[in-house]
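Only a single protein chain was left out; the remaining protein chains are all shown in position.
Just so it is clear, A, B and C label the chains in written order, and each chain counts residues from 1 on its own.
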Amino acid sequence: MSITMSRGQAYIHRLNDGRSVWLDGDRIHVTNHSAFQGTLQTIEGLFNLVDEPESRDTVAYWDENIGGYVHRAFQVPRCGEDLRQRAGAFRLWSERTYGVMSRLSDYARSRLTGWYATRDAMAIHDTYYADKISKYYEEAKRHDLFLTIVQRDPQMNRSLPIGEDEDAMLRIVRKNEEGVVIRGAKMIATAAPYADDILIYPVQRIPGDKPELAHMMIVPLNSPGLHVLCRESFAATDKQSSHPLSHQYDEMDAVLFFEDVLVPWERVLLHQNPEAVWQIRCNEASSSLAYHQSVIRLYSKLEFVTAITSSIAQEIGVDSFLNVQEQLGEMISQMQTIEGLIIAAEAKAKPDEYGNWLPEFKYIETARNLGNRYYPRSIEILKTIAAGGLIQIPSGMPGTNKPLEHMIHQYLGGVTISAQEKTRLFQLAWELTGSPLGARHDLYERFYAGDPLRNRANQYIQYDKQHLVDRVKPWLKA
Amino acid sequence: MSITMSRGQAYIHRLNDGRSVWLDGDRIHVTNHSAFQGTLQTIEGLFNLVDEPESRDTVAYWDENIGGYVHRAFQVPRCGEDLRQRAGAFRLWSERTYGVMSRLSDYARSRLTGWYATRDAMAIHDTYYADKISKYYEEAKRHDLFLTIVQRDPQMNRSLPIGEDEDAMLRIVRKNEEGVVIRGAKMIATAAPYADDILIYPVQRIPGDKPELAHMMIVPLNSPGLHVLCRESFAATDKQSSHPLSHQYDEMDAVLFFEDVLVPWERVLLHQNPEAVWQIRCNEASSSLAYHQSVIRLYSKLEFVTAITSSIAQEIGVDSFLNVQEQLGEMISQMQTIEGLIIAAEAKAKPDEYGNWLPEFKYIETARNLGNRYYPRSIEILKTIAAGGLIQIPSGMPGTNKPLEHMIHQYLGGVTISAQEKTRLFQLAWELTGSPLGARHDLYERFYAGDPLRNRANQYIQYDKQHLVDRVKPWLKA
Amino acid sequence: MSITMSRGQAYIHRLNDGRSVWLDGDRIHVTNHSAFQGTLQTIEGLFNLVDEPESRDTVAYWDENIGGYVHRAFQVPRCGEDLRQRAGAFRLWSERTYGVMSRLSDYARSRLTGWYATRDAMAIHDTYYADKISKYYEEAKRHDLFLTIVQRDPQMNRSLPIGEDEDAMLRIVRKNEEGVVIRGAKMIATAAPYADDILIYPVQRIPGDKPELAHMMIVPLNSPGLHVLCRESFAATDKQSSHPLSHQYDEMDAVLFFEDVLVPWERVLLHQNPEAVWQIRCNEASSSLAYHQSVIRLYSKLEFVTAITSSIAQEIGVDSFLNVQEQLGEMISQMQTIEGLIIAAEAKAKPDEYGNWLPEFKYIETARNLGNRYYPRSIEILKTIAAGGLIQIPSGMPGTNKPLEHMIHQYLGGVTISAQEKTRLFQLAWELTGSPLGARHDLYERFYAGDPLRNRANQYIQYDKQHLVDRVKPWLKA
Partner (left out) sequence: MSITMSRGQAYIHRLNDGRSVWLDGDRIHVTNHSAFQGTLQTIEGLFNLVDEPESRDTVAYWDENIGGYVHRAFQVPRCGEDLRQRAGAFRLWSERTYGVMSRLSDYARSRLTGWYATRDAMAIHDTYYADKISKYYEEAKRHDLFLTIVQRDPQMNRSLPIGEDEDAMLRIVRKNEEGVVIRGAKMIATAAPYADDILIYPVQRIPGDKPELAHMMIVPLNSPGLHVLCRESFAATDKQSSHPLSHQYDEMDAVLFFEDVLVPWERVLLHQNPEAVWQIRCNEASSSLAYHQSVIRLYSKLEFVTAITSSIAQEIGVDSFLNVQEQLGEMISQMQTIEGLIIAAEAKAKPDEYGNWLPEFKYIETARNLGNRYYPRSIEILKTIAAGGLIQIPSGMPGTNKPLEHMIHQYLGGVTISAQEKTRLFQLAWELTGSPLGARHDLYERFYAGDPLRNRANQYIQYDKQHLVDRVKPWLKA
């Protein structure tokens, strides 16, 4: 890292590494393409918080190994205070971005930290794993790496059994002294175009007879043969002032193509090991630390949507109507439920067998599973209250339509704010309800953690049903 | 109309009339601005159907007065066959535009036709009304006018009583020999930028002590002092191939400012007459003919969303899963419910006291009120089934990303279609779920007929409750 | 039939046939047990309508074969008028019983009529079927038989494949010259305790390798070895005045045990014939005629619940509140949707290849599938509006609590009715929302037609998906 560069600048600088990123039919450079400009600026600013005096203690801790400050997502919690400090770091980033960015590397870093902290549990599955993950953890921490994760396979024929179509899943096609060579595709690789490394492992349980599909790897985004195909950009580069969220917060999603990519052995954490890979997938330390970040972010986002909705209700004078109040009350109730579950997860945190102080996963899982219904509902309430006004936001800000100016001010102002402010308020609402960015967020919250139906089913599958049986048993006796 | 121009071309030509239309801060000409190009082309094509042999009998009828073919929205139905023919005309336009355009003038023309057909009922309220509306009806028919309607007032302080803030509602500020002068603003004037005339009357019941707010007028869009302020265009002019719906079907919404606009007496159908204006608002002939068009269009749109969802389910191989089938079954059920209600409205049609053969309004009203829940639900099902694939549509069509081509074909194809076709399929889904056009349609279907809560309440308020009381009464006796 | 007995009396008389019916641990006689008294009286009255001059033409038709009047459920419709007459008969019985009785034999008779009318279609599966069903149809008609149907198997281990547990499904254990001997159990045999005969066939598709499970039989309820085990009676025999619905309309549900019951060959319509039995299950004539009755009855019931709810809203003075009106409007909307679908099914009726004039099944199916959500929702709205009043109905009618009388009248009356009438009104509401009868009806409407999830899935599975594909295909081309 150059001594003259900030931490954020150094990150941006690292992205000029020859990676193969494709947008709108062209191979592009992320650091100088307008579609990524606002987002990278946002990330740069967040990274710099680690070194700024007023935020440093909130988002970072002093790491003795490194001899420097490190983002708290890397912090292994050993007591309740550690956990609260991790939460504080997540909260600051979330509040700065209004919960609208969710893959700022803190989720993936937390997953890594969880696996690292429980590495000894994997010894029975793979003797090299613990050492490999320790080395990578230290490296990621030392170099402040932007990490992301990809798990899912392309939406080909979902009705086929796993492995039946060999193209359908990323697989090892050969091995050599240097490492393994992988072929296939992966989605949805959010943030991959501007990540340092990506962590890859399968979302499904791999059957024992398909070991070639069961791997866990860490791949640099500039690996030869790795291609990143972006979706349409939602960054609204030509409409920054009317679409400020889209300008600053568009997290790019991408398909990855692996055209026989070599992954060196030290980055092949697990291979041909279905059971081990499944343990990684189910690792509770990793899940509880990572989703702890997710639900803190969710809270910020629900609060932001509620704030916008409440402001609109006040400014169009409908906040005194009982049915509007009830809907706003439902939004408050959503916020307080998520907040309460975070508090419960932290209050009931306890050490695992390695001394890691982990939040109680069941409350985090519940909050996460509620989230996939709460967020779409909060957006629906915003639509219901703002109603027709959302499709009637004047194009061109007041101030640019000169001859109409006095009428705009006369007719388009709010109860307490000017036409200009009211227009901005509705533009903000539109970004969340009507822009492509907003649509993506609705989809993201529904599906980021996987199929919501299966996630809910899992809450039952993993519950201690004996306790329930015991409640009923006495009644069944004669 | 020039003899060399088609009916559609003549319509486009008429729009060069000096109207004051504003977009993105500039006064623009709608006929040569890219934001309107696709939409105007679509309308031109639909208008031309009246003169094309294979469609003429479906969309038009021979009018003896005019001595020419006229769109069936102007047809006064006098028997069941007339009604079915009107339905056929609506259906053709709807199918051609997949239900995605709803203000093609057939709704407003139908309202006009309904008022015209029952003009004698208004004699007790205003002696000039019948004559004025007859003349206008003939003129609109003869000149094939594109009509639209605006009713609502700007979202200022909705908690104030009607008329308390004098800016809040369009009002007559003075009268003279030529007509009345009106001042104020109106929203949501969908299609106003490219309509010939706009029909204006209030959405709310005007109290007797505010007669200056109780008027019904027809205003040419090129009236001096009338300004049309557009929302952001959703036409995606630079992404026509990936956003075909947005390119062709964006119906512009606008705020209208009336800067002391003179409306000549022959276009002032009613003025200072709260009771008469309320009768216009509640006129069942007008409502049943106009909403008949709305629900036929709704059916086309539900069918289109279902078709896209069903195709996606097949192409990603999830259509054999019970939970997916159930959701698709719900979409089929929605379609069949709306279709059944249309059939019922037509089957139970009967003549009013003037001999107009009107569809049974209660079934149309029910279909319309179901629509504001069905459409958002159908979009939600589409999201649920397409899921992550929606935020992972490759930017740049297959074919443009040359070096990735073989991988795109290998990994991004569907069960039966190519990667290119599957990309187009998902782009179509994205336009309805994720694009600004799609978001607008979700809002449109929820709110176009007014506050859905009040509309549902109205179904009760206007029901014959005596019949219900009679069902219960026998049980209350000892 | 004795010439001195009415049709209804004759039916009651036939029930004294030695059948084995069990209630509360005892073998009972249905004709002299208080639990069945009100219900049998109701059925007797309905049966007699066939012979009463003012109702005869509505509920019955003159059958040349029989030389007498026959209930219209037996009428094979050959034109639209026939269909409307069948509907009229169903409507009269439904209105007389407020939609609260659904297995009055008209459903089963209609199924029989549908199978009979299409009997020739089965010739390819079984050469004797047509003759057997014709004979039985004539017999049932001639003797005015009360029929019912049972299809489902006991809720044993539903995760086992069909036929794996041999007790789980009714099966043929041996055959002889007289007929077949069957063993097993069946549920839910609604009305079986007081039916003449029961029609039995499996609800599921029987695999080809389990022919012993694939049969269709008609079994008299007094067959030796057939035992009918009733659920708890909901007839409220000691509270007739406060529970009038429970007293008159409790349709008993029962488990049937077949302890090696001999079914004579002429009543074995199909046996060891999985494909034929599946055709019976899917027979659209039978389904459309039978469910036509079901949805007409559903309408009566929704109307009754709406009438009660609306009366309560008026009598406690909440019908002027917007949120209450909206909920009542939703109930009206439910009624009109079902009514519209019935009209559509009749309007689009057409002859099948045998000249049977059948209602369009898709609208009936849609109405039926909506019903399993509409009815519980209507009950929920009733609860929401009546609210606390439902758990506060004074026990003992006003009039019986002498010293409290003046206070009861002062404080417990309604806006327009007396305390006595208001108490009866709430008692009626309580019977539908709080009594065991009401609870059963909520369950009945949800499940009577089978698993609602599968029923909805079926609407998709059987839809012509090619039509949908065609709507999308043009968009997939470059």
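Assume a contact is a pair of C-beta atoms (placed from the backbone, for glycine too) under 8 Å apart; a residue touches a chain by one contact, two chains touch by 3 or more.
For clarity, every value in this text was computed on a predicted model and none was experimentally measured.
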Hidden-chain contact residue, picked from the options C:4, C:65 or C:395: C:395
Which residue of A:73, A:89, A:370 or A:437 touches the chain not shown here: A:370
Absent-chain contact - pick from C:106, C:253 or C:339: C:253
Interface with the unshown chain - residue positions in chain B: 322-323
Absent-chain interface as seen on chain C, which is shown: 22-27, 152, 154-160, 167, 184-185, 187-188, 227, 229-233, 239, 242, 253-255, 257, 259, 316-318, 320-321, 323, 376, 380, 383-384, 387-397, 400-401, 403-404, 407-408, 410-415, 433-436, 438-440, 442-444, 446-447, 451, 453
Absent-chain interface as seen on chain A, which is shown: 98, 244, 303-304, 306-308, 310-311, 314, 322-323, 325-326, 328-333, 336-337, 339-341, 343-348, 362-363, 366-367, 369-370, 399, 417, 420-421, 424-425, 428, 453-461, 463, 465, 468-469, 471-472, 475-478
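Methods note: only the chains that are shown with their structure count from here on.
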Whole-Å gap between the CA centroids of chain A and chain B: 40
Centre-to-centre distance between chain C and chain A (centres being mean Cα positions), rounded to whole Å: 52
Whole-Å gap between the CA centroids of chain B and chain C: 43
Where chain C touches two or more other chains at once, by residue number: 322-323
